[in-house]
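In this view, the complex is presented without one of its protein chains, the others remaining in place.
Just so it is clear, A, B, C, D and E label the chains in written order, and each chain counts residues from 1 on its own.
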Amino acid sequence: MRADGREAQELRHVHIETNYLKHPEGSVLISVGDTKVICAASIEDRVPHFMRNTGKGWITAEYSMLPRATEQRNIRESSKGKVTGRTMEIQRLIGRSLRAAVDLESVGERTIWIDCDVIQADGGTRTASITGSFIAMALALAKLHEKKKMKKFPVTNFLAATSVGIVPESGIVLDLNYAEDSKAFVDMNIVMTGAGQFVELQGTGEEATFSISELQQLLDMAQNGLNQLFEIQKKALGDIAIKIMDNAEAKE
Amino acid sequence: MRADGREAQELRHVHIETNYLKHPEGSVLISVGDTKVICAASIEDRVPHFMRNTGKGWITAEYSMLPRATEQRNIRESSKGKVTGRTMEIQRLIGRSLRAAVDLESVGERTIWIDCDVIQADGGTRTASITGSFIAMALALAKLHEKKKMKKFPVTNFLAATSVGIVPESGIVLDLNYAEDSKAFVDMNIVMTGAGQFVELQGTGEEATFSISELQQLLDMAQNGLNQLFEIQKKALGDIAIKIMDNAEAKE
Amino acid sequence: MRADGREAQELRHVHIETNYLKHPEGSVLISVGDTKVICAASIEDRVPHFMRNTGKGWITAEYSMLPRATEQRNIRESSKGKVTGRTMEIQRLIGRSLRAAVDLESVGERTIWIDCDVIQADGGTRTASITGSFIAMALALAKLHEKKKMKKFPVTNFLAATSVGIVPESGIVLDLNYAEDSKAFVDMNIVMTGAGQFVELQGTGEEATFSISELQQLLDMAQNGLNQLFEIQKKALGDIAIKIMDNAEAKE
Amino acid sequence: MRADGREAQELRHVHIETNYLKHPEGSVLISVGDTKVICAASIEDRVPHFMRNTGKGWITAEYSMLPRATEQRNIRESSKGKVTGRTMEIQRLIGRSLRAAVDLESVGERTIWIDCDVIQADGGTRTASITGSFIAMALALAKLHEKKKMKKFPVTNFLAATSVGIVPESGIVLDLNYAEDSKAFVDMNIVMTGAGQFVELQGTGEEATFSISELQQLLDMAQNGLNQLFEIQKKALGDIAIKIMDNAEAKE
Amino acid sequence: MRADGREAQELRHVHIETNYLKHPEGSVLISVGDTKVICAASIEDRVPHFMRNTGKGWITAEYSMLPRATEQRNIRESSKGKVTGRTMEIQRLIGRSLRAAVDLESVGERTIWIDCDVIQADGGTRTASITGSFIAMALALAKLHEKKKMKKFPVTNFLAATSVGIVPESGIVLDLNYAEDSKAFVDMNIVMTGAGQFVELQGTGEEATFSISELQQLLDMAQNGLNQLFEIQKKALGDIAIKIMDNAEAKE
Partner (left out) sequence: MRADGREAQELRHVHIETNYLKHPEGSVLISVGDTKVICAASIEDRVPHFMRNTGKGWITAEYSMLPRATEQRNIRESSKGKVTGRTMEIQRLIGRSLRAAVDLESVGERTIWIDCDVIQADGGTRTASITGSFIAMALALAKLHEKKKMKKFPVTNFLAATSVGIVPESGIVLDLNYAEDSKAFVDMNIVMTGAGQFVELQGTGEEATFSISELQQLLDMAQNGLNQLFEIQKKALGDIAIKIMDNAEAKE
């Protein structure tokens, strides 16, 4: 049993409020335990310089935490005048992950901006951001598709992320909260498609290491957690989920 | 009648959710119509350089908008690497206003950090930030006072803000929404104490001007709106409101 | 009587040297007591992005102090690599104010850059900047008008600024110097047109408040001071003043 | 066979020149095929703020490319005034990896600065940086140990990094060069200790995905490559390698 | 004859207004033809980090141009957020030059801040800055010496700067104005002490070159101009000049 009463292989309670904001094309408020992230998807009718004249779209993400999302107040990155390495790493991860679940040619020369703003943090903000942003993005693209701006609905499969790790006393556990994460020997984030394919795998043994057999157990536990997250995404997306499942089947 | 159906002298619906966040000493989610701001108050046990050894506390504010708080996505200030003039002006206004409602000597050498993060914007974000931050600050200071960290509860009176303006077709109106604000001839923000004293008065006739008699009408209408906001603050603060009223009476 | 021997309702000595610099289209050195500001107006034949294809011009201002304009040396903003909030607030105020005295359609798609460089500071640098910049701008626009680059001389009325405040021992006073400003309970800047209309009204009770009747007295005193400043502007502008008065009358 | 004539499981030629620079405590020039990185280790007798009074040391890395390390000239990060997300990600990875091979308590309150400067790039600059920096760091720590500044030689095991990936036409390959990397479906960097334990595992399917069985093959191939790199490190370090092997054995 | 009617070896008219500003310890407005620079000297009772505990003082300079000091408006360096290479070069030159005319041990652990603000530019702003700053600095140090804060008056000799160059049609000329400077083949700045010793010599043949015999003629002409500038400095400094001459003689 873990400090918060969960079993090793148990996810925290996940709650998703779709269309949380009035202005964005797609938005959700995702809660994973006490971690809460507002994910917004915006669509811009042009692509960055390096994608021009390719006929393909682009997905880019920005991530930020409110200063008091955390136990101790953090200095605002706009006040510091620069974005930390951690933020950049997360932003790149979110963008890269989402691009693996979208047919960018069907999107056409458009940029999908993903904004993940963590309003409360208790571990797993990057994985919650990916899981939530996928829904915000699907909502935005569905709106565009309904308006006949795209021939094909471009989301090719579900995509979600979770963490697994090795934690003192608890051993191998799923979906670490902040207390677990801050003392973990090994911390791994896994991004996967609804087809059970890896998109990203980032395992870190900060001042520690892990063996191939531990890796195998970590991946199994992650797979179980991700299957539950795909179900939650399906429920949140309603009819749009059907379109995604159709696309996923067609691809196989 | 105004475009959204309100009377000229009518406030938008105001809703306040206290203790909205888990970590900060005080926090609220304030909604004024479709404008939504998370206000958090953090207490740090030291003061900025220019206040050291004065025995007095300090209150400072930071203000930011989520990129998709608005109709069009705004570039994140942390990405730009600098804070705009508009943001700085608002931050200074919020800090200055709150300092007028607090006995800084009773606070002692502490800094109260106010974070106002606009998650949805529809006009009046700076006045909603002041009205909401006052409550978040009072909650944080009450917690400190209960822990006997201060001899005296230092909030001296209620403090709220609203806007008035002169709008084409509607004339003089209270609490402008974004559509009204963007076409207003005259725009005025008023910060007032529960005793009806002015703290800040900022009237701007962007490419327009206003007469002394128009000023008089604007101020009257603002006073009415502010009285309603003080009532809402009282309700939200419960027992803490009684302490504030006691302080306000003692001061007279 | 005030510390510097002035009556409560007395302006400091104002001196204006027109065409102070060789290169700018318009320039003045304005002295208000010991406060000295070089104001330069430059005309650029294009407008910022948000004004393109509107057929209208734009006025923008920059404000800076020499490091030893003040008693203690200030760090140069170019060395710090960023502009302070105070500077941004003043720059925005100057630009906004001047735009209220100019018919931007007559200006056409041009930008008027106003540079206010404080070479000596003794309180009231922002109001001296506005009063002086108005003259520099009128000189520059008159030059353009003489060259037949504009059909109509676009300055619609005089525009000046002053401060009033409530100061310990002295009470309500006009045109605060630095010593008065730094201890004032209430500080108010008023920008007005030659027609007696308000353009900007910014009253601040830093850690203090003021009543409606005090506001009335402050505004009356400001009006008197501003009338004297309009006379000084008229004298400094000579024939150009006549054009402005013609425009002002035509507007009524 | 691959475009450069290598077999799928073949490393590029690795050459290490120890003590390449005169001034640093430890340095190497590592070449992995056409990729060349200067790695320097500097020792500072204090730790960053967050490590003070812990009795432990810290290892931090900086990574940079010369502008013409690449086919097309890159803008210098010092000219841009900021470090890119990619650079930050690599810096954090190098630092984190090296910390897993060092007993930071034995280091004491010192910082080991690792500088990786890529003078020529042909893919795999981050893995070459880790493999080379490990040697530079061991050289620097050995020097300190010889001077009796530390009781125990603190390097606990060998540590090296390589890449594996899935490349069109070639399939699963080891140690990708730039041409392979830029078209790879899947790209994975593995950092491992001499004991065969994972330190970091970062697999990315940019706009692609990979299965669990592909992951297994990738990891096997990486393990083989890493074993060769450990041998190269042993040879380069001479007597110091013996100290490391002793520490590694003692730990088991 | 030159375009402005001067002989080849003729300086422009030099005018110096001492104590031009109210607040600084020393200040001048120096005009060299149409070039006008405000030079201010401030004294701070501490030295930069690298001079601590040396018992010696330091002199550092900052240089800036008003945006409309020039024919075309320049972007303000504070708006750009960084100082140009040209500005840095000039700042370093001014500081280095002045340090050669002061006995830094007599100054004690103090910093002399020199601020050179060009309000109008017509060539030779850096040499005018040095010539003027020398006077501002001497005024500030004399004030300190009178207050018995230093045992010895620390200015060891006069110090001035001028330019010489080779200009199409005019040949070798003294004290180039902007028109001459912008088309010169060779441009040389010379900083010299009252004893005729070189402090700085910077000759540049931008896209051109010069011979040793041309160098000889340039230096002779500069020497003549500098002798006149020393006389102007003497006159401006009055009694302080006598102290400097005493120091200069004692040194020989």
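We take it that contacts are C-beta pairs under 8 Å (C-beta built on N, C-alpha and C of every residue); 3 or more make two chains touch, one makes a residue touch a chain.
Quick caveat: nothing in here was measured; it's all calculated off a predicted structure.
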{"item": "Touch partners, limited to displayed chains, of the chain removed from view", "value": "D, E"}
{"item": "Of E:H23, E:R68, E:R99 or E:R126, the residue in touch with the unshown chain", "value": "E:R99"}
{"item": "Sole residue of D:P67, D:G171 or D:G238 that reaches the chain not shown, by the stated touch rule", "value": "D:P67"}
{"item": "Touch criterion as defined above, residue of D:I38, D:M137, D:L176 or D:V199 at the omitted chain", "value": "D:I38"}
{"item": "For subunit E, the residues touching the chain missing from this view", "value": "82, 84-86, 88-89, 91-92, 96, 99-100, 104, 188, 193, 195-212, 215, 219"}
{"item": "Interface with the unshown chain - residue positions in subunit D", "value": "21-24, 27, 34, 38, 40, 42, 44, 62, 64, 66-71, 73, 76-83, 87, 113, 115, 117, 119-120, 122"}
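Everything that follows uses one rule, which is that only the chains that are shown with their structure count from here on.
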{"item": "Path length in steps (a step moves to a chain that is touched) from subunit D to subunit E", "value": "4"}
{"item": "Between subunit B and subunit D, the fewest steps along chains that touch one another", "value": "2"}
{"item": "Interface composition of copies subunit C and subunit E: same or different, split at half", "value": "same"}
{"item": "Per Cα centroids, the chain farthest from subunit A", "value": "E"}
{"item": "Counterpart interface for A-D, drawn from A-B, B-C or C-E and sharing over half of its contact pairs", "value": "B-C"}
{"item": "Distance between the centres, which are taken as Cα means, of subunit B and subunit A, whole angstrom", "value": "34"}
{"item": "Inter-centroid spacing, subunit D versus subunit C (mean Cα positions, whole Å)", "value": "61"}
{"item": "Multi-partner residues of subunit E (each touching 2 or more other chains)", "value": "81-82"}
{"item": "Chain pairs that touch, as defined at the top of this document", "value": "A-B, A-D, B-C, C-E"}
